[in-house]
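Apart from one protein chain that is not included, each protein chain of the complex appears where it belongs.
The chains carry the letters A and B, assigned in the order they are written, with residues numbered from 1 in each.
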């Protein structure tokens, strides 16, 4: 039996614990900043000299740089008839395990549109640097990350079967291809799915945003072609 | 039939796989009747060249009767080229009465593309079967020579001048596709991340292939022109030098300590400075 009395009386019965006035925090809550509107970012490709392709996507608060290395030799000892893709995301804001999870998600998304069979025995390395101010969850950045990777791949001359893109609405980040007739990825981190129709609405909103992004990318690429011609 | 676009972005649909070339309707005036001559239309079969891919595209989004059409879609950013080609080897003409024309569509952005009529890859610099490559001997044994592939002929070098693909430039080794099998901490950046190849002793020359002495054919550090026989295993491409124009192109005497040597015949090289002669399997320089 434990006979020791572990109670410690704090004082007389009338004594009240110290109460501090509630400190009103000036910093806004994460959720307070709702950036549902997609902001058309500025795009620039072929920035880095030591990689095959690169692209930077910039907003006033985000700057996402992708660099594509390869197709280059892998250290795999197995014969791979198709190319291996690797995505590494770097950020100081989000925890590494979450970034790795997003990396593995993006690998799966890339596998569905990069022409892997053209690059046997090789590997493509995608590095993404998130130079951002935290305004939202990681999923909010996925449309920009996707955009930057896709344009980086185009810049590297790696063959891709479509210009896919990603839309974000109501916590869903959904990646589309083939003009929105096919989904290649969905990433949802929080919130319940109340019913199907609300999910359907969010799906349509994401699709709209994807089409907008696709238009932006296509315009950029065509203007880049024209610039090359005039040079 | 619609004309092809001049330039394409990835995912842009260029043409259906099969298309009809409507005949020009000519009025037959020298006869009594004014009925126009009806000519059979020509079928065009488009073949996907480099930078394009055959895909099935859904044309109707409603779930009840969605159809898929096989179309040629661009996979690259660049100009669109189309060339008349012969029927592909695996094509069987079932109906002789039909006129069929074959056109290859390619997308790319280089001079190489024009020269090779769209057959050559413009940016894909991976070695393939039959490609002639330049490599450096890294190690030899009685049975084989191990080499590092430096460049692939008739292929463009990408913007990064091949760093990471086939160069030995400084590339930060961080994760990367190597990390799937290799820990990051074990990798060092001065290891050239090149593709590796093997020249087996049987593949060194076309004659007396069982009597090849490897040390009389190659030495470490030699620059060798070779041809890819197969993609090989996970580690190595299999290469051959069994042709007159293949073999050592540059070598230094005295295991790399001496001067540059020149081929005197197909089995020996001489250094003009020291007069030293060493054995090599040389490539015909002319």
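General remarks:
Note that in this section contacts are C-beta pairs under 8 Å (C-beta built on N, C-alpha and C of every residue); 3 or more make two chains touch, one makes a residue touch a chain.
Heads up, the rule we're going with is that contacts and distances are computed from a predicted model.
Of the candidates "LSM complex subunit LSM3", "Phosphatidylinositol N-acetylglucosaminyltransferase GPI3 subunit", "Ribosomal RNA-processing protein 42" or "LSM complex subunit LSm2", the chain left out of this view carries the UniProt protein name "Ribosomal RNA-processing protein 42".
Contact residues of subunit A toward the unshown chain are 6-10, 17, 82, 95-98, 100-101, 103-105, 107-109, 111-113, 171-172, 174, 176-178, 180-193, 196, 199-200, 203, 207.
Everything that follows uses one rule, which is that only the chains that are shown with their structure count from here on.
Those residues of subunit B that touch subunit A in the complex are listed here as 7, 9-11, 51, 53, 55, 57-58, 61, 73, 75-79, 109, 122-126, 158-160, 163-166, 169-171, 174-182, 187, 193-196, 231-235, 237.
Those residues of subunit A that touch subunit B in the shared complex are 46, 49-53, 69-80, 84-86, 88, 115, 118-125, 127, 154, 156-164, 177-178, 181, 217-218, 221-222, 224-225, 228.
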